[in-house]
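With one protein chain withheld, the remaining protein chains of the complex are depicted in position.
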C-alpha cells in the first residue's frame, strides 16, 4: 500500500505540497450517521495553524477546510470524506537559493536522491503543512471516539529546550490558553523570553510533547505486529521532526526493576500506570500516555556548510518563514495521530471481536494524575 | 490487513503459541535467485535461542528451523517461503495457577478482555517465543541486503539497569563473545554478577539495545506516513517489552539547538550523524542508528497484587522459567526487525523509482564511530 | 484497507457523489519524472463524459480535471497526485421521489440497509459519475505504460442488445469515430436506430465490451491470489453494472478440449491466443483480451413495483437524466481499469524481480487479429 495512506479500516490519504494550489485528503471507512460539519474540524485546525503568535512561522493561512463528500444532511454516510484546504499565502520567491542547495538536516537531499526530482518550494511535500489534513481527519476520529466511548485525547508541552513545566502546577485548563500548549501558567513568560532570544539568534530548539488519552476501550490492538503501541509509535514517528517515541515510562524502564515497573491490580483498579495503558500490545483501559521528542528545525538563518545539487560545497542560510520550534505546533498534530490510531483499532477490534459478549472491563477506568506523571 | 503480517511487499506472517506443537511463518515477496539454506537462518536463531547461559530462561529449545517451500535446488524461487520450528520443551504444568490469574504488567488481562478467551500456557501468543520466526525471516532479509547492497545490521547492549558499556572500550568483535551482546569486555563480569543477584532475588531489570546499520542505500522510505523511521519505530515497538524507540539522538534532541543538531554536509560526507541516517523519512546513506528501551520482565517470583478471572483480589507469584532481563536476548530480534523494514523498503523503493538513473549517492557512505556515539 | 482505494503500489483513492460539489481522487505511487499535464487526462475524460450524443445521459459536465499536487514543472515528483473535477450540472430536484423509494435493481436499497443513511441525489456514491476519476487516473497509468513498455490499451463495443459488429469489418480506426466505440462503421446506423426506439420506450439495454492490450511485458501477475487475471476480474467487476468478466475465450472454454484450447508455442511465437495473454496468473507477452457484460440500466421511465423506505409497496418511475445503455460509455472506463491493474502489477513485478536479468521474452510479441477474435 502506498505511503500516503494511514490506517487499515479507518484510513486517511493525504496529498499536496507546501506551495501548490491546495492540500487535501480522503478519509475512508468512517462509520455512517456521525453528525459532522466543518466546524468540528476547524477547532483543531485553528489550534495548529501558523501565524497565530510571534513564536511560529509568520505565514498566514486560514486553513479553512472544505468537506467535499461523504456527509449528507449533516451526517456521515459511510462513503469517503473528501477534504480540501486551499493554500493562500505561499511566497515561492522566498526559496530561490534552495532550488540548488541541500539544507543540512532537511529532506532536500534525500528527496532529490530518491526521486531524482523535488518540489523545492517551501519544502514541497516534506513541509509540515501536510499535517493540517491529518489534524482535520483526526478531528473526525476524535468526535466519533468521544461520542461512542467517551474517549478524550489531549496533549501538552512537556519540555522546550531546557524549560519544563512544574508538575505541581499542572493544569489542563491552561494548555489551550497559551501558544505553547504549556500546562504550567507560570512557565509561559519564560518560554516567551526564551523563544524571543532564539528567534533573534536565528536558531531553533527541540521540544517534547506528551499525549494522554482517557476512557480508552479495553482490548484495542492487534498482536503481534499491529500492537497498539507499535501503531502509535509508527503514527507519532511519522510526524515531521519526531526522533523518539515513548509509551508510559519509556526509556526510564531501562533502570527499573520488575517490582518497580509492574502495575499491580486490585478490584478497584490498577495501582500505577508505568505501562502507559498498554499491555501485550492491547489497551488495558488505563490512560494511554505517549511522548515524543521533536528535533530543532533545520531551516536556520545561521549559515551552515552543505553541498549544492552538483555536489559542490556551499554555505546555506535559510531566509523564509519558519517555525523556530516545530514542537510548539505539534501538540494538535500528535493528538490527531493518536485519534487516527485509536479509531482504526476500535474498528479493527470490533470487526473480529463482535461476538465477545462482555465488553465491560473487570477493572474500572482511572484518571491519570499528570501532576505525578513525571 | 491482519495483525500478524509485517511488511507490504516483503512480508512475514507468523503463527504459533509458546506451548503449542510448533511456531511458524510465511515469508512472501522474497526476490528469486537468492541462495538460501537453513544454515543461513540458524546463525541468528542460535544467537536468540533460550537456555544458552544461566542469565536467560532455562527452557531448552533447539529452535531448528525447517524451510517447507519457496526454495528449490538451493535458491529462492520467488514463491512464499514456509518456515516451521517445533516446540520441544514446553512444560505446561508450570503454569497451573496462571490459568485463573492475571499477572500484573503481563498480557494476561488484555488478551482475556479482548478475545474473551486466552491460551494461558506460557503466555500463549504473547510469549516472546514468537520472535524466533521473526529472527528466521530477518535472516533472509539480512542475507539479501548484504548480497545486494553490502548492508550490515548489528546490534548491541547499551545499558542493563544501571550498567553501561564504556564507549572507549567499544569493540564490535566482543558483542558476539558474551551472552549479553555487550561491546565492552570489561563490563561482562559486572553484568554477570548483577544478573546473579537479580535471579536470586526473583526480580527482573530493564535494558537498552542499539542497532547500527551500515551501507544503507540512499532513498529508502515512503513519506508521509510510511517514513523509514516511522516503520522502524513500528517494527521495534512491536517487539515484546519495548516501551521506547529513538532514531539518532532521539530524546536528546529536546535540548539541542538547530546549529547543534544539524548534520552539516561536505563533498566528503556528512560531518556528524545526529539524525541517525534518516532525513524527511528517507535514508540519507549514513548509518542508521536506532535504540530501544525494554521494560523489566513481568514474570517474577516476588509476590504481587492482582485479581483473578472472577475479579477477586489475589496474590501472584510466577514460578515458570523466565528471562530475568528480556533485553539480553533482544539484540538479534531488533536486528531482524531492522532487516525486515529495510528489505521491504528496498523493494518498495525500486518498484516506484526504477527509472531514477543515478542511484549513486552524491555523498559517500561513512562508518559510525560507536566509541563516540553516546 | 478501505474500499475506495484501488491497487497496492500504484494506488487510486476516489471520493465524491453525483450531486455533491465535486468528485476527486488521489493517485499514489506514480513513478517520478513522467511528463504530465491535464491535457493527458482530458483525452479519455472527454471520451467518457456525458452529454456528447443523444444516446447517453443529457447531463452536461465539462469534466475538466485539476491536478492539485504531485506534478512540478511538468513532471511527476513521486508524491501523491491530487485530482479534482467540479460537479457543475447537478439537478437534485429531479430526484425528489427517489428519496423515499428504492428503485428496483438499483443500489438504493442496499446502501440504505448497509449504512442506515444514503445520499439519494442522483445515485449518490453509487452513480457512475465516480468513474470519471478512474478514467483520469487510468490516463496516467496509460501514459507511463506506453512510454516505458509500448503498451497500448484499447477497448470497443462487442455487442449491444442483439447487435454485434461484423468481425470482417473490424477497424480500430473506427472505434473513436462514433459514440458507441463500435469498430464496425456499418453497424453504427443500426445502433442509432435501436437506441432511438429504446429511448422513446423509456427502456434500457445491456452491452458487451472488450479490451485488448498490446505489448504487455512478460511476467506481470502475483500468484496465487493476486494473479493478473484475478486482479483484472476484480477491476472490471468493480465498474458499475458489470455482471460478467471473461479472459481470452472465457466461457467458451467450457466446451473446448485441451487440444483445442492450448496455445501451442513456436520460436516465432504462440500459434493462437485462447488464453487471452495470461498463463498461471502471469502475463505471457501475448495480447491481453478481456471482456465484460454490462447489465441494462435500472433507471427506467417504465413503471416497476418496489417498496418505499417504510417497507410499503409503491410504483417507481425514474424521470431524471440517465444512460439508456451504460455500456456505451463504459469503454474508456474499462480501458482505465486495465491500465490501473497493469501499472500496479508492473511496479509490483519489478519490486520483487529487479534482479532477473533477462527481461527479453523468449517468444516475440504478436498482434491480435480482432477480425478473427470471436
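Letters A, B and C mark the chains as written, and numbering starts fresh at 1 in each.
We adopt the following convention: contacts are C-beta pairs under 8 Å (C-beta built on N, C-alpha and C of every residue); 3 or more make two chains touch, one makes a residue touch a chain.
Keep in mind it's a predicted model, so treat the numbers as computed, not measured.
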Among the chains presented, those that the missing one touches: A, B, C
Options C:151, C:214 or C:283, residue touching the unrepresented chain: C:283
Sole residue of C:126, C:139, C:153 or C:175 that reaches the chain not shown, by the stated touch rule: C:126
Candidate in contact with the missing chain, chosen from B:23, B:145, B:187 or B:289: B:23
Listed residues C:33, C:51 or C:161, member touching the removed chain: C:161
Touch criterion as defined above, residue of B:53, B:77, B:190 or B:259 at the omitted chain: B:77
Positions on subunit B where the hidden chain makes contact: 1-5, 7-11, 13-17, 20-26, 28-29, 32-33, 66, 68-70, 72, 75, 77-82, 84, 114-119, 124-125
Those residues of subunit C which, in the complete complex, touch the missing chain: 1-6, 8, 14, 102, 104-107, 109-111, 113-116, 125-126, 130, 159-162, 198, 203-208, 218-227, 229-238, 240, 242-267, 271, 274-276, 278-285, 293-298, 300, 302, 304-307, 311-313, 348-349, 353, 355-358, 361-363
Contacts of subunit A with the absent chain, listed as residue ranges: 1, 8-9, 29-33, 78-79, 148, 223, 347-348, 350-356
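Heads up, the rule we're going with is that only the chains that are shown with their structure count from here on.
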Identity of the most central chain, Cα criterion: A
Same or different contact residues where subunit B meets its copy subunit A, judged by the half mark: same
Rounded Å distance between subunit A and subunit C, as computed from the means of their C-alpha atoms: 39
Distance between chain centroids, defined by C-alpha means - subunit B, subunit C (Å): 45
Mean-CA-position distance for subunit B and subunit A (Å): 26
Residue list for subunit C, restricted to those that touch at least two other chains: 1, 8-9, 29, 32-33, 78-79
